[in-house]
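The structure under discussion appears below in the form of structure tokens.
For this depiction, one protein chain was excluded, whereas all remaining protein chains were kept in their positions.
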Amino acid sequence: MQIGMIGLGKMGGNMAERLRRGGHEVVGYDRDPQLSDVSSLQELVDRLQAPRAVWVMVPAGAPTQSTIDELGKLLSAGDIVVDGGNSHYVDDQRHGEELAARGIGFVDCGVSGGVWGLENGYALMVGGSQDDVRRLMPVFETLKPAGEDGFVHAGRIGAGHFAKMVHNGIEYGMMQAFAEGWELLEASDVVTDVADSFRSWRQGTVIRSWLLDLLVRALDEDEHLAGLRGYAQDSGEGRWTVQAAVEHAVPLPVITAALYARFASRQDDSPAMKMVAALRNQFGGHAVTAKEGEVAKGADAPGADVVPPVEVEG
Amino acid sequence: MQIGMIGLGKMGGNMAERLRRGGHEVVGYDRDPQLSDVSSLQELVDRLQAPRAVWVMVPAGAPTQSTIDELGKLLSAGDIVVDGGNSHYVDDQRHGEELAARGIGFVDCGVSGGVWGLENGYALMVGGSQDDVRRLMPVFETLKPAGEDGFVHAGRIGAGHFAKMVHNGIEYGMMQAFAEGWELLEASDVVTDVADSFRSWRQGTVIRSWLLDLLVRALDEDEHLAGLRGYAQDSGEGRWTVQAAVEHAVPLPVITAALYARFASRQDDSPAMKMVAALRNQFGGHAVTAKEGEVAKGADAPGADVVPPVEVEG
Amino acid sequence: MQIGMIGLGKMGGNMAERLRRGGHEVVGYDRDPQLSDVSSLQELVDRLQAPRAVWVMVPAGAPTQSTIDELGKLLSAGDIVVDGGNSHYVDDQRHGEELAARGIGFVDCGVSGGVWGLENGYALMVGGSQDDVRRLMPVFETLKPAGEDGFVHAGRIGAGHFAKMVHNGIEYGMMQAFAEGWELLEASDVVTDVADSFRSWRQGTVIRSWLLDLLVRALDEDEHLAGLRGYAQDSGEGRWTVQAAVEHAVPLPVITAALYARFASRQDDSPAMKMVAALRNQFGGHAVTAKEGEVAKGADAPGADVVPPVEVEG
Partner (left out) sequence: MQIGMIGLGKMGGNMAERLRRGGHEVVGYDRDPQLSDVSSLQELVDRLQAPRAVWVMVPAGAPTQSTIDELGKLLSAGDIVVDGGNSHYVDDQRHGEELAARGIGFVDCGVSGGVWGLENGYALMVGGSQDDVRRLMPVFETLKPAGEDGFVHAGRIGAGHFAKMVHNGIEYGMMQAFAEGWELLEASDVVTDVADSFRSWRQGTVIRSWLLDLLVRALDEDEHLAGLRGYAQDSGEGRWTVQAAVEHAVPLPVITAALYARFASRQDDSPAMKMVAALRNQFGGHAVTAKEGEVAKGADAPGADVVPPVEVEG
């Protein structure tokens, strides 16, 4: 079928390519004229035959909002918009209502697959009405991996991004579980072949998984990750997962711990732990570790109380 | 090769069977005479040709200790013992020393694979000297899955069980991550097809894994797990993982949260939360939920302050 | 000075009483005519001399919103409104703007002190402009405890409720810390006099605090809290604290764990732990504990694998 694709970066560009390989006609628009088939959204809309289908693949938040606002003005009743970016599911519901007021359909689509998706297909989670989803099935069929899985119509508008959000929350927890296990093995003096242990786990174990395969690839490149800093961004979906859990009174200790580990990883120095150090100093004269160039306030040298002297006590 | 197998339950019995299918001669001993090839450990030792190899597959702790004690008396210098159970790695080190004093070799072996191992092979993580491990390689080759992974010589004595312990800790974290995501999706009114969402994730996603496959099997049997209680045992290895982390000053927030969720799942009523309820009552006159037959102490009816009245305040 | 008080429940009623004892003229309104000095908000406004001050002490959310909406219509430029309820700080900012558009001042005020406040005074945290706060100081001076503390002008509009929100988040963490320590002592067979241990801590220790005093009062009434259920509500501020932390990328492991413990305490059965039980069953044939009247799916009796047999393995 014919589809417009807005946003032709690494993700949108690859998806357009996969669609073309699958026999679809893709009209692409990007702010970068070298990537773009048309010079404006107006021209994109003009190039598509009604009823049109337009896939939006731009960053969540303001860029997606302004794209959908503009499409609302340019498209006609009977057209349909897919938001394939990482939008917050609460925004989907508003977008759907705004477009519905003009007779334009809306489907939200969470996409997983990263740089591997062009060849292997993208896992798709979609939300919207039966009719809207059905119209787009030729596109979804081409984008998804071969086989019976990799696609779900998860519910009404917002359900696609909600499911993708929870997928990412689970992913945070799994990554952190592997990372903690790796740190403990590296700290042990009993296990001397940590990387080989992870390699061996790819068969026969309970934890075999694609993340384990990736982990082994990372260790193949740099066995002790000596070239990396322990610094991890979070992409928004982890935060939304925790916030949705708090709203629903669902306890998520593992997923939240994984998110907080990322927050902490980005702090040069933890303000909270400054306060803990300050309190220890107040009640016990415990050594505090002063910044370079400062004088330690405690009586003892920094680090001296790893084995705590009984002299100062909590 | 020839090997003695002590403990012929579901795990040991299947492993003996896989070894026999692989052409090894297995002499099995179990306390249950119907399973056993010999009537005593003495007879088992007599039936094996020196230098002997004996695989111990009995519960960790006292049963393993007494079996190894007895083998120490019955075996001869040059023989070798494998502990394939779930022993604590600190016990391995003692067992190795006790046997070494009599010239008997020792290898610890963590085994993963559960009821699927007979057909698919068992993932093996072993600790011990190069020589001891090399002698047992024919057995390991048969037990492990086909392919290049599924076996690691992880380090000195204790390393096999240490690696297996950490494997299980990672498994706790992964299971809890999936479980939390499932609970949140079930609580949401946006995603109406939760089981199908999990099914779809088996292809193309970052979280595809054997645990996800098992999760889908569980939902195939009982879509909302209505027939189960939220009650999960822990097997010891999760506890040892946390204790090893505390000893090494390695923070394991995710794995520990997963362990604690299991502890809490087994409490009919949380003592800690009784205290929180009691404190809320003390400072605020907040409603406490009394046990059946008791009178609530707070002014309000139980549950009345979900939306807290401004009347009583923290 | 003269002030209107809207909401004369346990909290607002006591505050009105403390203000009257302090020499202020309070005109009170409540939906309950028996508590109310006036029959309507219109009459309340008519009874006050311009420039008026009105203190709103009703539940957060819709009740506060509708009260402020109505006051916006009834009051005049130069009047001032105080929101002393538990409003979310983001709502304060909107309320302040709505009232400012009509020339009406606005101050938000977080109030702590519970049922003890009438005699001991209320801790007050306020947000708003210097001028607005200054006008209300006679009222704040009377409500606050004697002494130099118990009052802070924490910043611009919203700062009062933000500070109160964080106060309550800290409170959650402290309560949970005490509760966990109590649970562990109760579980120990070494310490046989748990209540006396807590009593003794009221002097000379690092953890002496008002919460410890309350905890001892609770144990005085019921030494093992046998009459309570482990069931704790949360008041909204804990949730907002976590959500604010997620927005600011501030890790709050302790406060969040305390909130999640409350969520979990209100679940009859944990959905997440059903999934963990289901997964254990899938890979290991581990015993699952079925609901009453259901047949356990695992081979073993419920609870049988506290010491795990080596038969089934992760």
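Order as written gives the chain letters A, B and C; numbering starts at 1 within each chain.
The rule is simple: contacts are C-beta pairs under 8 Å (C-beta built on N, C-alpha and C of every residue); 3 or more make two chains touch, one makes a residue touch a chain.
These numbers were taken from a predicted model, which means no experiment stands behind them.
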The omitted chain touches A, B, C
Checked against the full complex, the residue among C:Gly9, C:Pro59, C:Gly84 or C:Gly158 that touches the missing chain is C:Gly158
Of the candidates C:Val26, C:Val56 or C:Met125, the residue in contact with the absent chain is C:Met125
Considering the complete complex, of A:Arg21, A:Lys73, A:Arg102 or A:Lys274, the missing chain is touched by A:Lys274
The one of C:Ala50, C:Ala100 or C:Val191 in touch with the missing chain is C:Val191
Note that chain C touches the chain not displayed via residues 89, 112-114, 117, 120-125, 127, 144-145, 147, 149-156, 158-159, 162-163, 166-174, 176-178, 180-181, 183-185, 187-188, 190-193, 196-197, 199-212, 241, 244-245, 248, 250-255, 257-258, 260-261
It is residues of chain A that touch the chain not shown, namely 7, 9-12, 57-61, 84-86, 111-116, 167-168, 171, 175-176, 178-180, 182-183, 186-187, 210-211, 214-215, 217-218, 222, 225, 227-233, 235-237, 253, 261-262, 264-265, 267, 269-291, 294, 297, 299, 302-303, 305-314
Touching the unshown chain, chain B contributes residues 206, 234, 239, 242-243, 246-247, 249-253, 256-257, 259-261, 263-264, 266, 272, 283, 314
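Here, only the chains that are shown with their structure count from here on.
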Cα centre of chain A to Cα centre of chain C, whole Å, reads 33
So chain A residues touching two or more other chains come to 206, 250-253, 257, 260-261
